[in-house]
Each structure stands twice: as C-alpha cells, then as structure tokens.
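Every protein chain but one is kept in place in this view of the complex.
So, chain A:
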C-alpha cells in the first residue's frame, strides 16, 4: 500500500499534479475523516428529514386547526429561507441562547456543537420540502380508496400508515429522490459552521498545498460518486416497490 501512496508523490515531483490526500498520511487521514463525516451527516439528515416529512404530512391533515397552521408555518419558514442562513441562525443565534454546560477545562461551552446544529438545521430544511412531497403523494391516492378503508372501520392512523402512505410512496418517490439528492449536496454548507466534512477538509488541504485545481476536480468526482450511490439505491427501491398497473 505504501508504494501505491508513494507513487502519487512521484507523480507530483514529475508532473506537478499534487494529490497530498493520497501520499501525505496526515492529509489522507483528514480527508478520510471528512468523507466519513459527510456520510454520517448525510445519513442522519436523510433519516430525520424523511421522518419529519412523514409526520408533517400526517399532521397537515389533522382535524385540529392550530396543528395544521403550525405545520404550515414551519414549511413556510424553512422553505422560504436559504439553508446557509438557517445554519448561521441556529449555530450563532439560537446556540447562544441555550444554556451552557461545563467544558471540562474550567469554562463553559454551548449545549450543542456544530455537528448537532447541522443535523437539526438541514433535517428541518429538507423536512419542509418532504412534507410537501408527501402531501403530493397522499393527495394522489384516490378518495374512494380512503372511503373504502373508512367503511371497513380503519382508524385515521391505520388508514395513513397501512393504506395511504404505502400507495403515496410509489407516487412521490421521484420527487423524494430529487430532494434527498439535494440534501446530500447541501451538507457541504455545514463547513460554514466548522463541521469538518469533505469540503471543509478539502479547503484546508488546498490552502496548505496550493493545489486548488486538483482538489476541485477531486471534490467534484467524490460528490458525483456519493450522490451516484444514493441515486442508484433510490432507483432500485423505486423499481422494487412498483405495483403492476398502479402509478
């Protein structure tokens, strides 16, 4: 393996193509940590944003007026503001208002760090879109199907989870795919609040080594690869869920 890494050092000396995240063990370590951080951040945000979408769409049809208004307000706020502004807002504004905890060195630190805020903020951001996407799927389920379920004595929750949602899923998957792909790409914004994800580490590496071009190309390929895996998985899921003659 060492000779493999060494080869990139020779490549640099001979051609000037500088890939320190391969031959320098320190840069390699931080690039890899950044890669893991991006994956961790993406998975958590994907998970929570879908949960938020599911619950939000359920609450949107609530018989209680104020619940519906609350969900509506949430969607408007998170959909109509830029995610970078939201990140800064949570990290610097909300974070400063929360109680502080002991940092173990005789000082105080905020309750939540950059990573926690990135997960919260990006999940709510993508979640707002997901609520609308789930709604589009739910509204596509024929009213007669829901009425038939009601006639059979299903409760509102049962109808949502056993009848409406499974059918709605099939309709809305393409739209959901789009939003989740966007979400993975949006995780790069977390570098603004110093979450050490891929772009953050790449930025530090290109500043230390002045190899902006190489790092930019690498970043493009890395995200292409990451998002490619997600799209491939989602497409497979879409095919697996297909019901002949429906949708």
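Following the convention adopted for this analysis, a residue touches a chain if its C-beta (ideal position, glycine included) is under 8 Å from a C-beta of that chain, and two chains touch if they have at least 3 such contacts; residues count from 1.
Following the convention adopted for this analysis, contacts and distances are computed from a predicted model.
Not every chain of the complex appears here, and the one that does not is recorded in UniProt as "ABC transporter substrate-binding protein", selected from "DNA polymerase-3 subunit epsilon", "ABC transporter substrate-binding protein", "PqqD family protein" or "Transmembrane protein".
Residue-wise, the contact with the chain that is not shown comes from A:204, picked out of A:136, A:182 or A:204.
Note on the undisplayed chain: of the listed residues A:34, A:83, A:110 or A:137, the one touching it is A:110. The missing chain lies against chain A, touching residues 26, 92, 95-96, 100, 103, 105-110, 113-114, 191-194, 200, 203-204, 206-210, 212.
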